[in-house]
Structure formats: C-alpha cells, structure tokens
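Every protein chain except one is present and positioned as in the full complex.
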Amino acid sequence: MEPTKDELTKNKAKNKAEDGAPLLEVEDLHVRFKVRGRNVHAVNGLSYTLAEGETVAILGESGSGKSVAAQAVMGILDTPPAEITRGAVRLRGEELLGLPERRRRTYRGDRISMIFQDALSALNPVFTVGDQICEMYEVHRGMRRKDAKAKAVELMERVRIPSARQRLGDYPHQFSGGMRQRIMIAMALALEPDVLIADEPTTALDVTVQAQIMRLLADLQDELRMGLVLITHDLGVVAGVADRIVVMYAGTVAEQAPARELYARPAHPYTVGLLASVPRLDRRSGPLVPIKGAPPNPAALPPGCPFQPRCPRAEAICSEERPPLIQVGTAGHRAACHFAEEVYGAGSDANADSDG
Amino acid sequence: MTEPTKAERNAEAELRATAELSATAEPATAAGAATTAAVAEAGGLVSGQSASLWGDAWRDLRRRWIFWISAAILLAVTVLALAPGLFTDIGENENCDPNLSKQGPAGGHRFGTDLAGCDYYAHVVHGAWPTLLIGVSVTLFALLIAVVFGMIGGYYGGVWDGLIARITDIFFGLPFVLGATVILVAFPDHGIGAMTLVLVLLGWTTMIRIMRGQVIAVKDADYVQAARLLGASDLRIMRKHILPNAIAPVIVVATLNVGNVIAGEATLDFLGVGLQYPEVSWGLQLNQAQSYFVDHPHLLVFPALFLSATVLSFLMLGDAVRDALDPKLR
C-alpha cells in the first residue's frame, strides 16, 4: 500500500502548490434545519478564511450556530433535517460542498479533522483507544494492524500520554478526562491534516488541564503548520491563541476582527457585553456585568437585528432593519450593527481611559 | 466547569432535535442557566417537575392518532363490560339450542352459534366483563405491591432491599403457565377472584424491578436532599418527592401489563385451567371450540378478534404514553 501513501503525499504537495487560494475559505454559509415542517435557520451567512498555521476562533453562546457551522464545514451534518442552503466551503481553492460523498469522505480525517467537546462520549466505549486510532491508518492508508499500532504508539507519545504502549489496549473510560482529550487529538491528527476544527475542546475539563490541552494544541499546530478553527464560548480560552475571532450570535456573524483589535476596540454591543461579563487579566476593569436576557429562539428570530431585544443601544431602526456586516476601522474588522462606528469609537475612548 | 458543559450540550441537542432553545446565556449567566438546563436535562423520565412532565405528555398525547384509536377501543370494551344489556338481550348460557350447534354467522345469530348452540355474539359481549375486570384488577394489585415494596427496597436499601430483590428473583424464575397451572389445579373451584390472585402472584415482579430502579435513581436528587435537610420525614419524602418523580415509567409498564395479563388469563382459560363453565370469557370460548376451528373458523375468529383488539389497545396506549413521556423520542 506504499504507493497510495506516496500518491497522497504528492497530492497534498500539489494542492499546497496551488497558488493564491487560502487554506480554508468559508463563504456566506447558510444552514437550515427542518423540524416538524418549520424551518430553523441555524447559520445565516458565516464567512471566514484560514491560512496555514493560523488560528481562527469562532465565539458564541450555545445555540449561536457555531457547532452546526463547524459540522457543515466538516460535512457531517445530519441531512435531513439539516440542509446547507447557500454558501461555499473551499479547501485550497477546491469547493467541498456538492462534492460526491465518496470523495468528500476521503478528505475527512485526512485533510480536515475535528475534535469534540466531551471525549468520553465522543470516543466509542466498546473499542480500545488503540483500535480507534489505528482505524485511521487502516482505513485511509490501508496499513496493516502491526504497522498501524506502531504509528499509534508514536502518536500517543507525541500527545504526551505516559506509557503509551501499555495503554494502547485500554478503553476510553479507563483514562482521565485530560488523557481522553489527548487521545481525541491524537486520533484527529493521525494523518497530519491541513485543518483541525476543535469544537469546545477544553470545556469538559478542569482549568489546569484546559491550559495543558491548549498548549499541546498550539505546539502541534506549530509543528504541523495546521490551520486551527477553535470553536468556543469561552473568551478565556480564545485570548492567548486566536489570530482572528468571529463572534456569532443567533446564527449570524455579529463581529469579526483580528484578536487584538477585537479585544481592544469591539464594534458590536454584543461583543462589548461579552467582554464586560468575564474577568480580564490584561487590564483593570470594573464589576462584571452580565448580558441581560437570553438568546432568541432560532425558530422565531425577531425581525431586524437579532440582538436588538437584549441590546442596551437599541433604537427603532434595530427592530426594523437587519444591520449588514460593514467594515469598521482597520481592514478585516467588520461588525453587523447599525451603530458599529459609534461603538467602535466609544470603545477606543473607554480603552484610552482605562489604559491611561 | 462541568455545569456550562451540560447546559451547552443540552441546548445544542435541543436545537438539533426540536429547535426550541432553552434559555442559556453564557458566559454571563452561565451558572444560573446551567442549573435550569441541568434540571431540564435530568427531567426525562427520571426526575424533574412532575406536573409539567404530565402536562407536556398530555399535550403530546393529544396529537397522536394511536392514542385516540386505542382509547376509543378501550372505551367501547368498557361499555361492553359494564352494560352488556345495551348490546344483547340474551344472558349468559341462555336460549341455547343444541340442534343449532356450530352454525355460521347468519340471520338471528350474527356471530353464529357455539358447540351448545348458544348465540356466539351474546357470549362475546358477556366475555368482556371478566376479561377487563381481571386485567385491570390484577394490574392494580401488582402496581400496589410494586410501588410499596419497590419504594421500601429502593429507598432504604440494605437488608430489606436484598430480601425483596431475592424474593422477586424467586418469583421471576417461575415459568408462568406451569406455575399458574399448578396453583389452579390445586384449587379446582376457582372463579374470577382466584384467577386474579394467581395472576397477581406471578405477575408483580416486572413492575417492582422498575419501581425500585426508579426510586434509586431519584432518591439522591438535589430536591430530595433538600427536603431531607429541611427535616421532612421519610414517609413525606417518599410520598411528596420520590413517588411523583419515579412513577411515570411504572405507569407505562402497568398500562402495557393490563394487555399482558388479559392475554395470560385467556391462555389459562384456553388451556382449560382458568375460568370454568358456566363462566363466560373469550379465552374459555376459544378453549371449548378448539377442536372445531378448521371447519368452523367463526368459532376462532370472533373471540380472537375481540381479545386481540383489547390487548392491542392497551399495548398501543402504553406505547403512546411512553413516547409522550420520553422527551428524547419526540
């Protein structure tokens, strides 16, 4: 089976050579669920690009559509009830949506991988971790069990699982939460994918373990030059690692910006609210202020701006007209708010105050 | 850090399944939302607010045609059992003419006649009463045993639990037909009361196991702990907090059980060890006619049809209630 592997490597090299096209490009993605005859718009126009070695964080509350969007990119949405109604997902310029499933499948795990929130339920309880990691090599590379096992041990050592060889025959429930997440990561990175989508990779873990896992991910990303899409609700996780941040609200993009820019000068009241509701280490701040209310039911979005019912700045126009995503400040900073410019400006004043 | 996880997963799952997002606002109000969501998540069949559980179930049930069909059939059978006079003027074993034995359905006898020349339709009508009475009363008694002893075993654990569990195992291991036959042969003059007793004796084990499991699942819930801290007595905790939250699956099984008891009773009648002449029941009708089914299919068809429809209705009703109670399946 060696030729296949060579061929694939060559293929990858060829794709990398394709000039101009970014590693991953998501454009105007729309996902709809059909539930009991009703349409639920889970994702309404998500766009971002990801370069090699870059990290894009997708930030949002539960139900903001961030996980659904990730699964759409990965091609593992249940269709039906889900349906991708519009948009494009391009990997090195190649359109993935509409690709025959047979072809698409070979990309999953090989060129785009994904890790999930709760490794205990995301790993199959009745197979050993060795079985589950080896499966990647066996299915995608046609390797024999013996060779696959050797690779699996190598991989487990790489994600720093102690006495990897002995633990190959253990079942997921015999590992600690952090170790299980390492196994998920090892499995996802087995074939050295170009893109890794991490869906809340640390949410189920203790704070100290969270940091270890994030460091491991960052190290592996450097080593493999992967693009990383980090999906999370936790601003704390995003802070140190993300190059760019996309803030999602009720299926739409509220704001996207380079990470520093977003922290320094948010241009959407929702982002402002998010930042005010978590403790920050980078500056002294006042009391934590929660965002009032709850996110809207995606089955019955209010007309106009979806954040309007909770927005402290809302005016008449907000309940009538949906704000478009417009550029504010520097290139790459865009926000969907009728008052983006004002918020952006106010943010700079406020920051100037507290910085000074 | 585990609480927001639950809330998050719960909400995502709900989005995928029902599009009705639970109100969770992370990160600002994560703690409060997580608690609500965690309660909502646990509020499947195991615990949660029992009032809204039944309310939701009823709303769901109303939309199921299966529920209405089985309810209609059961209503009809109940009327048949309580007021047979509305359907036939002929009493049990009356107006029988041995010269008109085993006649097919025609003219005055719309279901034909049986071996003794009695009107088959009248007997089918009268057969509803013992069938329904035994099915329902056996289930009620078994339910009582299951609730009381399942509660004691599950709540207190220890020696009593072990004892109850072993006794349950012993009765569970008895083959139904053989066990019932031995008892029934030992007491030859048995009527509806004795049949009920025997069927209860052999039929309480399933429900008690479920009840016990439910009680164990519920008794460590936060609201039970809270009640205990507030000084509620054991009896009050069991009655007010555990029973309402543990009973749902037991009720479902009880509904299904009525169907099973009816089928079991009919089987014993059919074998000749159940109800005896001059009682009238569907199982007994089938027993008396069993050698003649090939040449006189009406003797098989009519009692079998009523019997099966009744059992089927209880099973469908139980299924519908279970589906309505289980939000995961919605």
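Per-chain residue numbering starts at 1, and chain names A and B are given in the order in which the chains are listed.
Basically, a residue touches a chain if its C-beta (ideal position, glycine included) is under 8 Å from a C-beta of that chain, and two chains touch if they have at least 3 such contacts.
Methods note: contacts and distances are computed from a predicted model.
Between the names "M16 family metallopeptidase", "ABC transporter permease", "Pyruvate dehydrogenase E1 component subunit alpha" or "Dolichyl-phosphate beta-glucosyltransferase", the one given in UniProt for the chain missing from this structure view is "ABC transporter permease". Among A:A57, A:A122, A:A259 or A:I291, only A:A122 touches the chain that is left out of the view.
Across A:G60, A:G87, A:G109 or A:G227, the residue that sits in touch with the chain not pictured is A:G109. Screening B:C96, B:A146, B:I164 or B:L307 for touch with the missing chain picks out B:L307. When the omitted chain is restored, the residue from B:D56, B:E92 or B:D319 that touches it is B:D319.
The set of chain A residues touching the chain not shown comprises 71, 74, 76, 105-110, 113-114, 116, 118, 121-127, 135-136, 139-140, 171, 173, 184, 187-188. Listed for chain B, the residues touching the missing chain in the whole complex are 166-167, 169-171, 173-179, 181-183, 185-186, 188, 259, 263, 266-267, 270-271, 283, 286, 290, 293-294, 297, 300, 304, 307-309, 311-312, 315-316, 319, 328.
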